[in-house]
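Structure below; questions to follow.
Note that one protein chain is taken out, while the other chains of the complex remain in position.
Letters A, B, C, D and E mark the chains as written, and numbering starts fresh at 1 in each.
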Amino acid sequence: MIELTRRATFSASHFYWNEEWTVEKNEQVFGRCARRNGHGHNYTLEVTVAGEPDPVTGFVVDLKWLKDVMEREVLDAYDHRHLNMEVAEFAKVIPTTENIAIAAWTRLAGVIGQGVNGTAVAQLSRVRVYETPEIFAEYRGGQ
Amino acid sequence: MIELTRRATFSASHFYWNEEWTVEKNEQVFGRCARRNGHGHNYTLEVTVAGEPDPVTGFVVDLKWLKDVMEREVLDAYDHRHLNMEVAEFAKVIPTTENIAIAAWTRLAGVIGQGVNGTAVAQLSRVRVYETPEIFAEYRGGQ
Amino acid sequence: MIELTRRATFSASHFYWNEEWTVEKNEQVFGRCARRNGHGHNYTLEVTVAGEPDPVTGFVVDLKWLKDVMEREVLDAYDHRHLNMEVAEFAKVIPTTENIAIAAWTRLAGVIGQGVNGTAVAQLSRVRVYETPEIFAEYRGGQ
Amino acid sequence: MIELTRRATFSASHFYWNEEWTVEKNEQVFGRCARRNGHGHNYTLEVTVAGEPDPVTGFVVDLKWLKDVMEREVLDAYDHRHLNMEVAEFAKVIPTTENIAIAAWTRLAGVIGQGVNGTAVAQLSRVRVYETPEIFAEYRGGQ
Amino acid sequence: MIELTRRATFSASHFYWNEEWTVEKNEQVFGRCARRNGHGHNYTLEVTVAGEPDPVTGFVVDLKWLKDVMEREVLDAYDHRHLNMEVAEFAKVIPTTENIAIAAWTRLAGVIGQGVNGTAVAQLSRVRVYETPEIFAEYRGGQ
Partner (left out) sequence: MIELTRRATFSASHFYWNEEWTVEKNEQVFGRCARRNGHGHNYTLEVTVAGEPDPVTGFVVDLKWLKDVMEREVLDAYDHRHLNMEVAEFAKVIPTTENIAIAAWTRLAGVIGQGVNGTAVAQLSRVRVYETPEIFAEYRGGQ
């Protein structure tokens, strides 16, 4: 087993807000992140797949295919978007770095791991999302 | 003469829109950047001052003072903000990287260059703003 | 389970020296690191906590709280310090990158993992310390 | 147990080609990577060893020794080389990032983990190879 | 006047060889870089244009247009290529970092600076080429 990772970036807006709280409570807990117009980040999405290198190609997974999957399943939905206002899964779930990593996993898990391009079958192993170079969340899926 | 530079980051939202254009024209010219909810970036602000090191302190300018100036004059206004909607100078000026660099220069130029903390007088020499690690604008003031 | 990581930096001095060895032996084993005035690094401390995102906040742990903990428990003691001469745990333990990671873990483990801020309980999962971008040690606690 | 990691870089050429395929098939699967003159990368090799810090030195492993091992076992063979044409293990195995990570592991595993320099015995734990900052493969050995 | 910079990367092979020298002389001067199969790098191309922001768009130059120009004029010719063997300007000129920067300038200077997309006219101001993060050449044209 070997792990292969590809990174991509997307730029998005978000804010933190719990509809069941008062304005004061939101501002107390979320601070500057509670401002309702939103602020933004250059996020980095890091997707790791695990498998055996195909002896014919040397690939665990075709990196061009992985790039396409990442763009189609995640970046097209998140990049240059306001996550709270334009992305369905964040209508009621606060788009923290943790929740973005879980949501990206969910988007990818249905597509990766089913054998593509004639190469060996690889499994989604890890999704890491950086909000800034100093903060990141990592998810390895369910239990 | 020696130049001393300090970097800081801020996270903000913006979009590109010319009120005098139709929706179609805005979308044609600005593409994904024209989405009205905005998207965001981790911006890097890089401020350079030029002067002679004070023989008593070895400083061109006190870096703690410079940090405070950058925070008070620029970051407090831009960080965790939607630039188009919450920052006065971008009410009618599109917050491109170029215009953010010029606006940050304008904010800083009135404060830097007047001799502080008993150290030598230093001049604002350069403002650089990175929108992403791949794109930046640099302004040296004046004409 | 999801992991959330935050980075911070500190600047410190250290040297390598075993009091039970001769000068010659110290210089032979530790080379330039044995110079007794010390030399220094910009260290990066990377702290990872693991848990479930709180459904109310979306946080595994409040990142502002984590920042405060890192500053209070580690950075206040290590930053702008000479580790051998000013930090108790390195009076007799050589402050190698490995030992700094273990010591930072010990400092943090007593504080993280007890449920804070009304958010879900998260556990300290990993401490990584970079001495330079090319060298780092990682500790996950335990035996 | 603690893990200690050291990074190094090497610059090499490679191309992707399966001798049993037609030119068309190679170009279809490998795209620009199939051009036979080769292209190149600044690779980063990241080697992790695991063990207990020696109480006498504070080292899991002597980092100078680790640097020498990495240079002698991997960099001398790969750096400023055309991997397909000058490195034995890639005569028939396509030098994808995955296969380079496995090959570097194989080169290192015979040397690391046998107790050196009077320090504690450390085991090779992980080899990571970056082809670019956006793409990397990680191997932990075994089956 | 403000400067706007965009970065892109390309992966290429090269070697250093002067046809008028003996093998021994080439190896003496160029060392490992003289190996004739070539080795490679992840180069970074950094292109700077200078001008006034168009009051209508806020752009010195349309960054999408600049990206297209960089790809069409430089990256299509250099990326995934062996510079000595496949790029006309390096048939007789050794592809050192210095010469690559000058060649990229020459390729770009004929296209940038003639007013595009209805935006203000910007001039090519600077081309910087990184061979590695530690080595770069910068050219500002002229004589």
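Following the convention adopted for this analysis, a residue touches a chain if its C-beta (ideal position, glycine included) is under 8 Å from a C-beta of that chain, and two chains touch if they have at least 3 such contacts.
Fair warning: this is a prediction, and the values are worked out from it, not measured in the lab.
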Neighbours of the unshown chain, displayed set only, are B, C, E
Note that subunit C touches the chain not displayed via residues 9, 11-14, 32-33, 35, 37-42, 79-82, 85-86, 132
Missing-chain contacts on subunit B, rising order, are 1-8, 48, 53, 56-60, 62-64, 117
In the full complex, subunit E touches the hidden chain through residues 16, 18, 29-31, 93-99, 101-102, 133-140, 142
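Assume only the chains that are shown with their structure count from here on.
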Whole-Å distance, C-alpha centre of subunit C to that of subunit D, is 28
Chain centres from averaged Cα atoms put subunit A and subunit E apart, in whole Å, by 34
Where subunit E touches two or more other chains simultaneously, the residues are none
Chain pairs that touch, by label, are A-B, A-C, A-D, B-E, C-D, D-E
